[in-house]
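Supplied in structure tokens, the structure appears directly below.
Moving on, here comes subunit A:
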Amino acid sequence: MNQTILEAENLCKFWGGLKALNELNIQFKDKQLHSIVGPNGAGKSTLLNTLCGAYPATSGVILYHGKPITHLKGYEFCREGIGRSFQKTNIFHNATCLENCCIAAQQRIGGSFNLFRKRSKNRQITEIARKALQQVGLTARADTRATEVSYGEQRQLEIAMVLATSPKVLLLDEPMAGMGHEESQTIISLLKELKQQYCIVLVEHDMDAVFELSDLMTVMVDGQHLITDTVDNIRNNPLVQDAYLGNDDEVF
Partner candidate 1 sequence: MSIFSSKSEKIFIYLFFAIGLFIPLFLEGNTFYINKFSTIIILSIFVMSLDYLVGRTGLITLGHAMFYGLGGYIFTILAPEYEAVNFWVYTFYVMLISGFIALIVGLIVLRTSGIYMIMITLALAQMTFYFFADSVEYGGLDGLFVYIKPETSIFGLSFLDLDNETHFYYLCLLSLFNCFVFFKVIMNSSFGRVIDALKENPDRAIALGYNIFHFRLIAYVLSSSLAAYAGYLFALQFGFVNPSMMSWDISATALVMALLGGLGSVFGAIIGSFMYEGLHYYIEHLTEYWMFFMGVLIIALVLTLKHGIAGFLNALGGKRS
Partner candidate 2 sequence: ADSDPIKVGVMLPFSGVYAGLGESTRNGLKQALKEQGNSIAGRPVEFIEMDTEAKPARAPEITSSLVDNQKADFVIGPVHSGVAMGMIKTIKGKDSIMIIPNAGANAATGAFCQPNVFRTSFSSWQTAFPMGKEAYDMGYKKIVTMSWNYGFGKESLEAFNESFTKAGGEVIKEMLVPFPKTEFQSYLTEIASINPDAVFVFFAGGGAVKFVKDYDAMGLKGKIPLLGSGFLTEGTTTAQGPAAEGVITTLHYADALDIPKNQRFRQDYETLYGKPADLFAVQGYDAGQLIAQAVSATGGNTTDKAALIQQMEKLEIDSPRGAFHFSKAHNPIQTIYLRKVVDGQNTVVKVAQDHLEDPARGCKL
């Protein structure tokens, strides 16, 4: 059995009176793709944001390799190896795609406080960055400024940046949103490959992709854990169909 890498115990996140996460318990295992689905506003993004340290948890514990990391600062999560992509594209628009990935890679490699070493001199960083671009299929766009690539390509870049931080856990928030069919396919095959090495947490509304990729699925509703199970069980679970999927295919 794969070992649990990241887990949340009684995790809560309140926005004023709103319980975006309510006593959530969940475990993520190594070399597995674990997807989280649920209606809009269920708290999926909030969960990812809390797991990666962007929001401080209201209460509860986050365990990473068994040790609590809840108290860490936002930027320290990434250093531990928890990388995340954003639901709303969040990249450095004025930099080239390659440079975007270099920024991500440099954090890992270090030397960021070196005032005098020319940034382009660091081969290792550039290599990691190129590799990440290549993985998501953006090699051709390496030297294009990020604003100038299309929306779908920006989504790909978003993932490449996470990869460039050499994470152990990948938290992906709707990576496929806004992507065309072909791009989605690229990402799907990429994720298939990545889940051999990483622990991946995927939030996504594209059910085809989710069903195809997931080893485990969790359904969340109103900040609460509804069910965690395999794809097939979930698909046929009447509760889930009620709360999230609806009865049949996307026709009326």
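Assume a contact is a pair of C-beta atoms (placed from the backbone, for glycine too) under 8 Å apart; a residue touches a chain by one contact, two chains touch by 3 or more; residues count from 1.
Regarding selection, all candidates are chains of the complex that A comes from, given by their letters.
Nothing here was measured: the structure is a model prediction, and the numbers come from that model.
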**Request:** Spot the contact partner of subunit A in this complex among 1 or 2.
**Result:** 1
**Asked** Which residues of subunit A touch candidate 1 in the complex?
**Response** 52, 54, 73-79, 84, 86, 90-95, 99, 102-104, 106-108, 111-120, 122, 161, 165
